[in-house]
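Yeah, one chain of the complex is gone here, protein chain that is, but the others are all in their spots.
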Amino acid sequence: MCLGIPMEVVALIPPDRARVEAGSVSTEVSLQLVENVSVGDYVIVHAGFAIQVMDLEAAEETYQLLNELAEAEAEMEEEAALNREAPRQ
Amino acid sequence: MRTLEKLREPGLLRTLTRRLRSLKVSSPVTLMEVCGTHTMAIHRAGLPSVFPPNLHVLSGPGCPVCVTPTEYLDRAMAMAREYGVMLTTFGDMMRVPGSSGNLTFLRGEGYPVEVVYSPLGALDLAREHQEQQVVFLAVGFETTAPTVAATVKYAREQQLRNFSILCAHKLIPPALEVLLADPEINVDGFILPGHVSVILGSEPYRFIAEKHHRACVITGFEPADVAQGILMLVEQLRSGEPRVEIQYRRGVRPEGNARALKFVDELFEPADATWRGFGLIPKSGLVLREAFSEFDAAERFPVEIEPQPEPAGCLCGEVVRGKVAPPECGLFARACTPDTPVGPCMVSSEGACAAFYRYSPQSRTSKGGSDDD
Partner (left out) sequence: MTRSPGDSGDRILLAHGAGGSLMHRLIRELLLKYLDSPELAPLDDAAELRIEGDRLAFSTDSFVVKPLFFPGGDIGSLAVSGTVNDLLMKGARPAYLSLGLVLEEGLPIADLARILESIQRTSQAAEVSVVTGDTKVVPRGEADGVFINTAGIGSILPETNVGGSNARPGDAVIVSGGIGEHGIAVMTERNGLKLGGDIASDAAPLNRVVLPILERFGGAVHVLRDPTRGGVAASLNEIADASHVEIALEESAVPVREQVNAVCELLGFDPLYVPCEGRFLAVVDGAVADGVVELLRAELDCPLATRIGEVSPSDAGLVQLHTTSGGRRILDMPAGELLPRIC
């Protein structure tokens, strides 16, 4: 369960709130449950609270991995297509 | 952030789903997700239509709303009727059936029921209506409990005397333990819930791999995340070395969110809890600690309610355990539909039965069932 949306911190509102933004929409969340948040960080927002600061490096690594997977798949599909065509030649 | 957008590139997604489709699994593999948002993500993206024929993904007890027992709703509604309290709730709870209707019925009778997006919204209502007692229906798993804990602490700081919570928070690992203790359960691996794990970390799941030898991958919620999580699980099963891996690394640290956990520990203590469809599970719920019992709505507004049996014929308990698929239940798509839910799995739009009803063409022979008569 649990909807959690990544949003960028655009302004800190002392003592413990922040304005966060995603897709040109902004809202206010409580920072009670997270530590060391700065403007520019991405936080996961659940039920009006930031529940974690996102690790952007890890996000990029996940993307790279997925991309490699996709490339490998595309190559295999190409090969399979070539193999299918081969007998016809 | 560009990276998150890149995870949604249609080209990438389509290649990944083709990869899923062409995945070779030598013997049948059954995976279970235990998170309503996973159920939703999987079905909304239409992923079941691309799974290879011998890969099955079951929906376990992942919807905290679905597993909230009838008695809880009865208690909340009795409080509204007897004490005139304003009920504040997440939208998810509105259609959960009690023994005499649900919260939309109560609102239809003229009792104040307000849908809020955050427990802080309930606190705002209490501040705005100081003459009115406001009760927040505190449901949810590990992800939501810290937000409620922080809200109760705000209420204490602000000395709000008209705010309380009716607590039915549930914990995922004890439910998984009960699930795995059932010898009949047929699950090879778990797609573990990303946002519960943001709070919990990966440690609490270790027993699944070590004691029960099931594969585990903590997974995010983009279709690309789910695809990767499934591929990781299949790979882990192939390797024959079950362990707890984290796919959702951008959100989940192995140690979880210590600050949030501290809030939960300060406010709540574990207690036995009743799960709709499961019955009583030891130490699977949270109750307010003595020091915060002044915020316990159950103490503030005592009501008598009758114990309720499970609805007759409802197989939600079996569905949630992965023992039967939704259409195998005699009520499915007949007496029990998203409009007229009987059991918990049809109640939430992301409950196992509702999602199945909604998104699988084979789930219904004719459209809407009751619309045709």
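Note that the chains take the letters A and B in the order they are written out, and that residue 1 is the start of every chain.
One rule holds for everything that comes next: a residue touches a chain if its C-beta (ideal position, glycine included) is under 8 Å from a C-beta of that chain, and two chains touch if they have at least 3 such contacts.
Worth saying up front: this structure is predicted, and the values here are computed from it rather than measured.
Only one residue from A:Ala22, A:Val37 or A:Leu65 touches the chain missing from this view: A:Ala22.
Residue-wise, the contact with the chain that is not shown comes from B:Met94, picked out of B:Leu23, B:Met94, B:Val303 or B:Val324. In the full complex, chain B touches the hidden chain at residues 8, 10, 13-14, 16-18, 36-37, 43-50, 63-65, 70, 90-92, 94-95, 97-102, 104-105, 107-109, 115, 117-118, 121, 124, 139-141, 144, 223, 227, 311, 335-342, 348-350, 357-361, 366-368, 370-371. For chain A, the residues in touch with the chain missing from this view are 1-3, 5, 19, 21-28, 45-47.
In this text, only the chains that are shown with their structure count from here on.
Per-chain CA centroids place chain A at a distance of 22 Å from chain B. Against chain B, the residues of chain A that register as touching in their complex are 1-4, 6, 8, 30, 32-35, 42, 44, 46-49, 51-52, 54-56, 58-63, 65-67, 69-70, 73-74, 76-77. Those residues of chain B that touch chain A in the complex are listed here as 1, 3-4, 6-7, 11-12, 15-16, 18-19, 22, 35-37, 62-65, 90, 117-121, 140-141, 143-144, 146-147, 150, 153, 193-196, 198-199, 220-221, 224-225, 227-228, 231, 247, 249-253, 257, 259-260, 263.
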